[in-house]
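To start, the structure under review is shown below, and the notes come after it.
Only one protein chain is missing; all other protein chains are in place.
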Amino acid sequence: MSSNFGQKIKISIFGQSHGPAIGVVIDGLPAGELIDMDELSAFLARRAPGQSSLTTARRESDLPKFLSGILNGRTCGAPLSAIIENNDTRSSDYSKLQDIPRPAHADFPASVKYNRYNDVRGGGHFSARLTAPMCIAGGILKQMLKCRGVSIGAHIFSIADVCDTPFDPVTVSENDFLNTASKPLAVLNDDAGSAMSSAILSAAHDGDSVGGIIECGVVGLPVGIGEPMFDGLENRIAQSVFAVPAVKGIEFGAGFNSSKLRGSENNDPFCISDGIVRTLTNNHGGILGGLSSGMPLIFRAAFKPTPSIAKSQQSVNLNTGTEETLIIAGRHDPCVVPRAVPCIEAAAAIALADFLI
Amino acid sequence: MSSNFGQKIKISIFGQSHGPAIGVVIDGLPAGELIDMDELSAFLARRAPGQSSLTTARRESDLPKFLSGILNGRTCGAPLSAIIENNDTRSSDYSKLQDIPRPAHADFPASVKYNRYNDVRGGGHFSARLTAPMCIAGGILKQMLKCRGVSIGAHIFSIADVCDTPFDPVTVSENDFLNTASKPLAVLNDDAGSAMSSAILSAAHDGDSVGGIIECGVVGLPVGIGEPMFDGLENRIAQSVFAVPAVKGIEFGAGFNSSKLRGSENNDPFCISDGIVRTLTNNHGGILGGLSSGMPLIFRAAFKPTPSIAKSQQSVNLNTGTEETLIIAGRHDPCVVPRAVPCIEAAAAIALADFLI
Amino acid sequence: MSSNFGQKIKISIFGQSHGPAIGVVIDGLPAGELIDMDELSAFLARRAPGQSSLTTARRESDLPKFLSGILNGRTCGAPLSAIIENNDTRSSDYSKLQDIPRPAHADFPASVKYNRYNDVRGGGHFSARLTAPMCIAGGILKQMLKCRGVSIGAHIFSIADVCDTPFDPVTVSENDFLNTASKPLAVLNDDAGSAMSSAILSAAHDGDSVGGIIECGVVGLPVGIGEPMFDGLENRIAQSVFAVPAVKGIEFGAGFNSSKLRGSENNDPFCISDGIVRTLTNNHGGILGGLSSGMPLIFRAAFKPTPSIAKSQQSVNLNTGTEETLIIAGRHDPCVVPRAVPCIEAAAAIALADFLI
Partner (left out) sequence: MSSNFGQKIKISIFGQSHGPAIGVVIDGLPAGELIDMDELSAFLARRAPGQSSLTTARRESDLPKFLSGILNGRTCGAPLSAIIENNDTRSSDYSKLQDIPRPAHADFPASVKYNRYNDVRGGGHFSARLTAPMCIAGGILKQMLKCRGVSIGAHIFSIADVCDTPFDPVTVSENDFLNTASKPLAVLNDDAGSAMSSAILSAAHDGDSVGGIIECGVVGLPVGIGEPMFDGLENRIAQSVFAVPAVKGIEFGAGFNSSKLRGSENNDPFCISDGIVRTLTNNHGGILGGLSSGMPLIFRAAFKPTPSIAKSQQSVNLNTGTEETLIIAGRHDPCVVPRAVPCIEAAAAIALADFLI
């Protein structure tokens, strides 16, 4: 087990940040599905670095090269594979990390797990760069879900203590998703967006970083998708979403807040609307008993602040067993949240496609 | 896919609330492991109903009957199976639910998913009663993990707006676990426990219910357990924990709160303590890059209030397509959290055993 | 991994020959499927011992008790589970086997694998008795496949050196299956059946045993079932069929004989028949590239002679490390093939259901 996901649509992600290439294999796709390469490129561009002053100065073209599974623009039933060749890497930045693990990174446990044979350059296989192949898979699956009437969109719910307007859990629609996806910072409320930018730039100025929360919505799901117990929508989306680096929490619908409500407040009354069974409110976030209820699926993922900061930090030298002060060089996002928005959409698409395609 | 979990230790849970029996098969256990049946019974008793005025008046003996996999008190290498026969059921309580789904329950999506052929009595396969076989598996695996130096324990972090003292994420130990497990209400602070009882009884008095949060700790994990991306500890524990009914959120370490911190606050500095690499703080909750760091693993699961309340609620009649007022009869816990504490421990044990045993 | 099979229809088999019960869990069945219990009983009766002078004198009622997954005679979407309680066991017959492994049985490698903690009574989990729950699963799935137009049937192709008339690979039909299933010895040619009986009785008279070959046919498969490479029909049927004890070989279509043919002889020419693409001959056994071709699927499984014979044999004492002469007491079939016919059908049903249901 490890960088694999899915039972019907099987995804296998490979690569290290500074290796020759990163990539993905997607097995189980139906044949004859059109893939809109422009739409995929636009999706990947939302994750790509170097877009603005808020993100790392690294520039990665990140254009996927398809090796199999596509013929004349359509899936051909064979496993689809795509790679991104790594070009703009500065491995010398990481030479010291072989011995001195960066706080809040995978360096230390990975060095123990792999007996120091792991590739530490850029975090190796644990790098957030691996979200690029994840987004290739997610972007393709998102298109296929859309053909089946299911739309996925996310926005920045908060950065530091600045909050965007939440999705309305009852009325959220694909228009909201198109709206936020078109902006440099994926927010509903542009004033909140400006305040978030300030918070990020302020942290960057201090050689520091900030975290945030991404909220994701899914509309158009048929009723009854998901399986009981271990393969409910919550289980599988959570498993997929925690693959995005820096995620430390996930909640569905009212989530943690529902723990403070009474049943009479939290229960969503059923109603009939245009002959369809719906609920008047949506504290359940579109999932009951692990199954889709037909209401919008809503979840939020909490991101910790970027671990790599310019400030000096205390670490240890694994060779000498002594404590050392570490200063991390290199180019890092002061906040991973803006670029992680499509990653969360991709994670949701990967989890849902396994049920729906 | 559905009521299965695990790749090395495979668990398959079956049964409906009011069917002949519920049970579990555990495949992949090593042979020769002693199972302490008294300890298992004590563990299951913590989940059993009818313990106090806080829980449902239903009485279930819930004694597991082992059908295979054990010989002379030890595992024999063959799949272990155990069942609990259902005795104290009042199915007439549920006759009306065939047509009128209970708000916040799986009834509605299940009736669509299974074309109305699902067993609605007591929630059928979606019943919280299915946590009994989950606790059989979890209780056995918890013992095996303990033999390997890994201890798991949970407490009620909050009920409604009453909070217990949190686990200290740096110093939490097995003693804390033994302490809370021995109490009728699993709390560190007995005053908080009393206030929680009051909150539950007050809700019950109002024909209502309350939710809460359970915090779980794991100590003794070796460094480097877990796999990258989709099979990290967070991914797999989350997948397992969402199998416990009513869970709507999960967070690890500082979790959602870390989204508000700066990197310099959230990053846990490494130090050397008795020759061992540790961190001075534990905002990462013992998991870095999906891998165990050697620090205590800490997570919290948010529970919504019990969906079944005595108050009248609005629902719909699936046959007539009209809105109807529903009054739920039957016996229900005004708060699922107290009895869910061992379920969360079981879910953690199931997820960790798949990596460790 | 071990006593589990399937990705969509997941089967988990448990139990030891002399434990409290043996059973099966089937997860992933669609809801609302009628199960014909009489037909299932008739199917299980074909495997049951004590039918004639050709099989063991043990009598097992082998009536399955359903614990979950069925409501009012139909599947309800929850995992289906069934057990058979073990009654007629004479464990004292096996006391000596703890130390002295029976030749051609799993005793020796199992004792090493499980560090002597395995249940040796009656072969424990390795007993052919475990084909009973396999037949419960297979019998149910066979019914569901039949509802989808797919029929499965098998006959005794040979016992010792006596051969039945083979299935005609082009014209074999469900009538052939009904014909052989109705007989005490599942053969097309009753003269061959008589000669087989003589061969078995002759071996029994000598305190010896004989092997044989079972041929299985599947008609009604849609074209294109199966997946490339590791999950082709041959791969998956082989994986399932080798779960039947004593099987040592499998071949599809012309099988081993095709290795002696030239391409111009072995290739089956395509033709059009009633607007349907078919082949004039069927050396490919209905499978091309792992996928069903629409022609009857034909395979043969080779069974070794029953390992348990009355003659004295050379073995070793695992405690003392010395060679010893072993005489096996107990009641054993002089040939497993007659009772294994429904087991092979069950194995085929289990493999195909995972693709088709």
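Just so it is clear, A, B and C label the chains in written order, and each chain counts residues from 1 on its own.
Everything that follows uses one rule, which is that a contact is a pair of C-beta atoms (placed from the backbone, for glycine too) under 8 Å apart; a residue touches a chain by one contact, two chains touch by 3 or more.
Bear in mind the structure is a predicted one, so any value in this text is a computation, not a measurement.
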Among C:N4, C:S81 or C:S197, choose the residue that contacts the chain missing from this document, as touch is defined above. C:N4
Note that chain A touches the absent chain at residues 1-4, 7-8, 10, 12-16, 19-23, 25, 27-28, 31-32, 65-69, 71, 74-81, 83, 110, 113-115, 117-119, 124-125
List every residue of chain C that touches the chain not included in the displayed model. 1-5, 7, 13, 101, 103-110, 112-114, 123, 125-126, 130, 134, 158, 160-161, 203, 206, 208-213, 223-232, 234-236, 238-240, 242-243, 245, 247-256, 258-272, 275, 277, 279-280, 283-285, 288-294, 302-309, 311, 313-316, 318, 321-323
Go through chain B and note every residue touching the omitted chain. 7-8, 78, 228
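The rule is simple: only the chains that are shown with their structure count from here on.
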Grab the C-alpha centre of each chain and report whichever is closest to the global C-alpha centre. B
If you average the CA atoms of chain A and of chain B, how many Å lie between those two points? 26
Rounded to the nearest whole Å, what is the centre-to-centre distance of chain A and chain C, using the mean of the C-alpha atoms as each centre? 47
Between the Cα centroids of chain B and chain C the separation in whole angstrom comes to 39
Touching two or more other chains in chain A are residues 7, 228
